[in-house]
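Not every chain of the complex is shown here; the ones you see sit where they belong.
Order of writing sets the labels: A and B. Residues in every chain begin at 1.
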Amino acid sequence: MDHVSTPLQLDPDRLLPADPQTRSIARALYESVAQLPIISPHGHVAPSLLMDDEPFSDPAELFITHDHYVTRLLHSAGVDLGALGVGRSAPVDPRHAWRILAENWHLLAGTASGYWLTHELATLFDIRDEPSAETADASYDAIATRLADPAYRPRALFDRFGIEVLATTDDPMDDLSVHAALAADPTFSGRVLPTFRPDAYLDPTAADFRARIARLTEANGTAPDDFAGYLSALEARRAHFVAHGAVSADHGVREPYTVDLSDDEASALYRRAVAGDLDAAGAREFAGNMLLRMAGMSARDGLVMTIHPGVYRNHSSATFDRFGPDTGHDIPITTTYTGNLRPLLERHGLEPGLHLVLFAVDETVYSREVAPLAGFYSSVFIGAPWWFLDAPDAVVRFRSAVTETAGFYRGSGFIDDTRAFLSIPARHDMARRLDSAFLARLVREGRVSPAAAERIVTDLVDALPRKVFKL
Amino acid sequence: MDHVSTPLQLDPDRLLPADPQTRSIARALYESVAQLPIISPHGHVAPSLLMDDEPFSDPAELFITHDHYVTRLLHSAGVDLGALGVGRSAPVDPRHAWRILAENWHLLAGTASGYWLTHELATLFDIRDEPSAETADASYDAIATRLADPAYRPRALFDRFGIEVLATTDDPMDDLSVHAALAADPTFSGRVLPTFRPDAYLDPTAADFRARIARLTEANGTAPDDFAGYLSALEARRAHFVAHGAVSADHGVREPYTVDLSDDEASALYRRAVAGDLDAAGAREFAGNMLLRMAGMSARDGLVMTIHPGVYRNHSSATFDRFGPDTGHDIPITTTYTGNLRPLLERHGLEPGLHLVLFAVDETVYSREVAPLAGFYSSVFIGAPWWFLDAPDAVVRFRSAVTETAGFYRGSGFIDDTRAFLSIPARHDMARRLDSAFLARLVREGRVSPAAAERIVTDLVDALPRKVFKL
């Protein structure tokens, strides 16, 4: 498996259909939306990146260390995560880490990460050779040189990328001072919104649940074991987020289980949870009831509720112990929505204030459950393909699976969900190309008129995310 | 999202593959079957439609009110079902309902319903513009004018559509007098067959189960709590259906669970069910045993057994309470056949008299279970894609999922399963185009010879449904 150095490709027609007539239709659709502003209503970029506006330190920190898509693939090939500086590891020589990636570039062929990195290297850093052992040092130096250029600071890139809205993901107890400072900064005109992410305050099995509840209720001036106080504390934190521009609350759960409990029932479970003597079954009931209650709060305060289920977090204990969470071993499991969400939808599914966006890493739910639910409940929207499914073929499968039941107007618009700031344009560009390609096929097959396709491709990028996320 | 009026498209090559050479092969295959008679062995058109032969009242009643595919999508966009006259709602101004559909036409782009409605408007009503706010009144008037024409009465359309056989779906206690009258009517030559649909008489959790059993057994002259009498009553009703031309019995169950019980065991459960004190677990056992016993009756009396599983009915209680059943909120769940059907197949799967057609709304079962079962058991046939899966892309996925394991000759032939009489030709035409497209790809890929493809495309429309449904 010796490596051959090759030119870095960036085909102007990339991701468009092979058939020349269809490609021509797709190209025209794509060109009509290629330059529209980026709306990113869910992601994991830190607001301090834009507040501090410091230069990125080096190519490894930028492209490798914090990107668990990349580090997990290198790990699967036998690279120690410590050699890449992942998580809690000691700092590493970034040039050495970059060399590891370059030598293993062939592992990324055909992957989502390979596609995005290629886009970033070609469009931002003018790299002309595929990374390899031979070209590693040259490309490292080329990138490092650019990073020292003020045009490559986060705010300059934010403008260059054409980002109109960027949502971050934040702990409910975050004071959001960075968001406030950014909003008050006259030299920065971008819209950076916090997102309320309360999982660790809702699930008694979460790490530090009791300590979190203590902090949450103390800030609220209520007793830790007072369920009504706990609810009001959550509402107060949501209001704080709303006051700082938040438009959504994000819920990452292993299963989207919900259950409708009376206040007395929920309170009894809560007190046991706070006392530390709630068993696994009780914790499931409590968390399932809180997910339902969060829908009620969303219907009242207007925060869009997004649900990201179906991931077994930290599958490898040894890796978690050495490197911490989010280090590449979160593995999907089966997901079902129809029965799990019913109590929530029975209670709030027909309320006009609720927007509920359903994501999946088990793609079987797209045609079976997500599209049918979104094709009836006005509160339910189809989340864009997420995580392991946010790659070209998976996106096409997604569109094919949901459109025939729910059309194009029950989707959330594209969500990049990324920690990798530089990948944002690559990801949104990918989505626009794929939607253009999908629509072009339907035009070529006589299923959508050219005029309708033109309207839809624009709405997918512009009107839909604004409407679904109340922007 | 302002709407742009555009010409209504009906591409003569619609649904055929993009690649010109493959399209050419597909077109020839399609043309060889385009005009063959329609065989519709399962659907939901009322026989009175053809007996009474009254004009359709108006465009809304025809295209909206009774089509839950359409009304659910409008509902998901925030339209009140009451504004469309759905279910138990008060009558509505049909012109107003039609305007709602026209204004929201873009919601249907890419959906199965959008495809069928376009076909119907273009081929039957000569509508030349996509429905929109601007064109709504004109198209309403154009359709209404045609509906007054005798050529648009049900029987005239039945002939024009080339329908050779049309099966209805009927309650076991139906006297089938309408079917008898139709068959005896010298002015109507079509074949309209009843279908035995006994779910509500087999599942103790069904609404009005006890009242139904009382009527069923009373008609049979046996005591309500006499299990042998109950079985003979069901056999008698099946015989009544057979005498009126029925060829199949249809079973809609949440899960295709079957269990083999002795007469004593089943009788004990039955008596508790009739007494109203059977719990959920017992009801599951009883219904599972009755599904197995229905296979036995089918093997004896020859009625083809069709199973339509995997739907959570009436997901929204509030909607059900206001509008009744079949109002757009039946949502699929996961289905498994391999273990569930084993007791039934152990008992009857090798009997030559049994034809068992398996449908799915969980498309994961196609390659995993349905094709392997149909690829071994001579009694098992693969049901056509159904409900949420009866659209172009889903049909292609279906063919791809089942053909490599089971070939083309273990399928049921196309099933339209529709309540929308006017959509029947659109649906069958869609199926013929998609089968032609699928076969053309296999020819182009050197996997099926041109001569074999010609034979197969005809058999799929003609020989297969006749054989599977014993027509």
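Please note the rule applied: contacts are C-beta pairs under 8 Å (C-beta built on N, C-alpha and C of every residue); 3 or more make two chains touch, one makes a residue touch a chain.
Everything quoted here is computed from the prediction, not taken from an experiment.
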{"item": "Complete-assembly copy number [criterion: all chains share one sequence; 2 shown]", "value": "3"}
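Heads up, the rule we're going with is that only the chains that are shown with their structure count from here on.
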{"item": "C-alpha-based rotation, chain A on chain B, 0 to 180 degrees, nearest 5", "value": "120"}
{"item": "Distance from the mean Cα position of chain B to that of chain A, given in whole angstrom", "value": "39"}
{"item": "Chain A-facing residues of chain B, complex", "value": "1, 3-4, 6-11, 13-16, 18-20, 72-73, 75-78, 106-112, 114-115, 130, 312, 315-319, 328-329, 331-334, 361-364, 388-389, 391-394, 397"}
{"item": "Residues on chain A engaged by chain B in the complex (per definition of touch)", "value": "17, 19, 21-22, 336, 338-339, 342, 345-346, 349-350, 352, 364, 367-369, 371-378, 380, 400-401, 403-410, 441-442, 444-452, 455-456, 459, 463"}
